[in-house]
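Below is a slice of the complex: some chains, not all, each in place.
As written, the chain order gives the labels A and B, with residue 1 at the start of each chain.
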Amino acid sequence: MNRLGDKIALTTFGESHGVAMGGILDGMPAGIHLDMNEVQEMIDRRRTGRSLLTSQRKESDIPEILSGVTKDGVTLGTPIGFIFRNSDARSKDYSDLECLYRPNHADYCYDKKYGIRDARGGGRASARETVNWVMGGALVMQWLKTLGIEIEARVTQIGKSGYEDPFKSVRETPENPVFIVDESIEEKMLSEVESARMACDSIGGRVSCIIRGLPAGLGEPVFGKLQAKLAEAVMSLNAAKGFEYGLGDIAASMRGSESLDLFNPGFQPMPLQTNKNGGILGGISNGMPIYFSVYLKPTPTISRELPMPDSSGKIDIIRVEGRHDPCVALRAPVIVESLAAITIANLLK
Amino acid sequence: MNRLGDKIALTTFGESHGVAMGGILDGMPAGIHLDMNEVQEMIDRRRTGRSLLTSQRKESDIPEILSGVTKDGVTLGTPIGFIFRNSDARSKDYSDLECLYRPNHADYCYDKKYGIRDARGGGRASARETVNWVMGGALVMQWLKTLGIEIEARVTQIGKSGYEDPFKSVRETPENPVFIVDESIEEKMLSEVESARMACDSIGGRVSCIIRGLPAGLGEPVFGKLQAKLAEAVMSLNAAKGFEYGLGDIAASMRGSESLDLFNPGFQPMPLQTNKNGGILGGISNGMPIYFSVYLKPTPTISRELPMPDSSGKIDIIRVEGRHDPCVALRAPVIVESLAAITIANLLK
């Protein structure tokens, strides 16, 4: 189904080259004063990624809100319907592809599942869908902010370059408000994108996210653990191949004595001295910042000739035109923030 | 909530040192002939892990089935209720701990969430809960087998030892029915456990899982992606810190041209020549084997003196007795198989 969340549910629709993208955010608390400039800012962060390094498709991406909000921008508690018209869809780029299955794309799977698909622009499987997610996340974030909750994601690896430990500052000094930013590393990451693009290729990456201000006691202890809901949400990204939180995968090679977070006496200034568990124990938040990473594969579409079968299995050699990001990670942080926001909001309501 | 799955729903209950563990498996198809020996075998695999290297708690772990099955062991389509009596609960091991919060355990979080908790044996947060999961998974597996679906998980890393690529055989020769097993690696992994145990310490690990025989077309394309549901299920393991599928985290450092699975002409003998995407594209199965790994942190309880606060924040130095696995990964494969089975079954119904 096309829904994320139960108590605060984002239901979405839209094919990449159809009439419009859109969704319904249901369950938003009443009385929240929306700052639509901030909402638009989040949408714009997704749209542009970083200048020339992202897809050249131009969508204004200004949502039309159809319900659930007063003229003055205050939520009514009723469902918020919204749409984004698709204006710059160049479907002819895809006309050759109507019958072909692109490698590493969902084309073949859609045909197996539905027996029919909208091939233009990837249809429903397009990353364009994520504009709906950011809209939902941006609205929810307006509420979370009133509760003192902040969610911040960054690209922390591209290709073979990146921060070895993107959360180092958080772990060691939990009150530190920002990621450690090393300009030389950032430059290396961008040059990975540029060199992939020059090679008519694409490149993978990692996005890391911190959630601050969450009270202890959120999450369900058995199924529906906080980390399980975060993983489920974040693995909705088409490119996501891996998820980790806290120490993450490295924990598998550690000893118990190395992985403990000891308590602070009186639980002050924070409950724990360190935060190796990433703010979650037993599926429930422990009052420390939550941090997790998602690993993204390279954009599947690359500007090279590739063999592609039609539905009968006959293979043609095709070079896909279209406009594609060489690195999906660049646009992903605001999407990850949005997915995290909706997940967290569902625990709070 | 304490439920996994919607169409085939496993709802569970039970505190580690309470009267019984148990659950209800609802939605199981009617007319499945249960081989209770096979069910018990799965339960036994969880119980023993590997001989001396796992917890010395002795539970017979023989389920009592209370409903949903005829005298002849055929499912009725009605909910299957089952219980496991807790017979060997040594709660006195925990009497000192009733008011203390153990590090890396959920104690503190339970108190924050509920204001009350059953401290004996970890209560609901105990790994004993997983006996319910294996029971549910084992029952579901009886159905999946009739559909030709096989699910197999193995420990593929303990501490710093393990297979670099646990799925190598699958990727290169998809028809290969088994994991590559290298006895020298297995020995190294076990010696990691042994040396951790001798040091009164514990050790982390990784479990890898393959699902074979799944038809193409399963999974929801946007939210509820197959990998998202697998991640959600597997991250329910208390120790799980990371999840990856297909190429996994390595994909983040790769180029697009390296990560493509090309199609076989005529989709024969398998749809794809390689399986870097782990059997899933766009959230939907593509007819190739599905494979994923889960990274597990070391057992939090270690037999050492550790500082632990009471609810006022006053810290005592305590050595927890109890009986604990030095490495949770050893028992985890059958639990991972069970979680995967329930996830898959929900897509099939």
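Note that a contact is a pair of C-beta atoms (placed from the backbone, for glycine too) under 8 Å apart; a residue touches a chain by one contact, two chains touch by 3 or more.
These figures come from a predicted structure and were not determined experimentally.
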{"item": "Total copies in the full complex, given that 2 are placed here", "value": "4"}
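Convention: only the chains that are shown with their structure count from here on.
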{"item": "Rounded Å distance, subunit A centre to subunit B centre (Cα mean)", "value": "26"}
{"item": "Subunit A contact footprint on subunit B (complex, rising order)", "value": "1-4, 12, 101, 103-106, 108-110, 112-113, 124-125, 129, 157-160, 196, 199, 201-206, 215-225, 227-229, 231-233, 235-236, 238, 240-249, 251-268, 271, 277-278, 281-287, 295-302, 304, 306-309, 312-315, 329"}
